[in-house]
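Note that this complex is displayed minus one protein chain, with the remaining chains in position.
Up next, subunit A:
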Amino acid sequence: MAAAPRRTVLSGRGELVLALLLLVLAGVLLHGNLTMDVVGDGGLLGPQGFAWLVMGIATVVAVLLVRAAFAKPAEQRARDHAASADTNWRAVLTTFGGLLAFTALLETVGWLVMATALFATVATGLGNRNLLRSITVGFILASVVQITFSGMLGLALPSGLLGRG
């Protein structure tokens, strides 16, 4: 690594992200349980009992993770920080962006176009510079899938723009 990574109170404490996610989860469970429209008599635990239990464990684990994050030795923290700073965020965001676009547009634009786009986006995100070839390979793959799965196995894939045109 060229430059020493920036250090803040949060760096090298990835556990905090995890703890936050667990607390969000506990919050969702709490909200769901309180607003639940319980039908009939579910007995002692009912439909909510297990969710209360999971919520409790989530909260306890979150608290323990926060404690572990702050009790971590400096040496371990530096190592964790170096490992997490060493991430190719551009590649992650490109790939994830491709997935989001696929999710949003599949049903309107159709399988052939979106699957080709997804393939090309991920290939480019993972450092393939030859965009034209990625698109070609992606298109061939998408077509083969369309023919085998839609044509032969009877899976419905949205045809989108190409279907209407």
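The working rule: a residue touches a chain if its C-beta (ideal position, glycine included) is under 8 Å from a C-beta of that chain, and two chains touch if they have at least 3 such contacts; residues count from 1.
Here is the rule we go by: contacts and distances are computed from a predicted model.
If you look up the hidden chain in UniProt, what protein name do you find among "Peptidase M48 domain-containing protein", "Na(+)-translocating NADH-quinone reductase subunit B", "Tripartite tricarboxylate transporter permease" or "Cation:proton antiporter subunit C"?
"Tripartite tricarboxylate transporter permease"
Identify the residues of subunit A touching the omitted chain, counting contacts across the whole complex.
For subunit A, the residues touching the absent chain are 14-15, 17-18, 21-22, 25, 28-29, 32, 36-47, 49-51, 54, 57-58, 61, 64-65, 68, 84, 86-89, 91-92, 94-96, 98-100, 102-103, 106-107, 115, 118-128, 134, 137-138, 141-142, 145, 149, 153-157.
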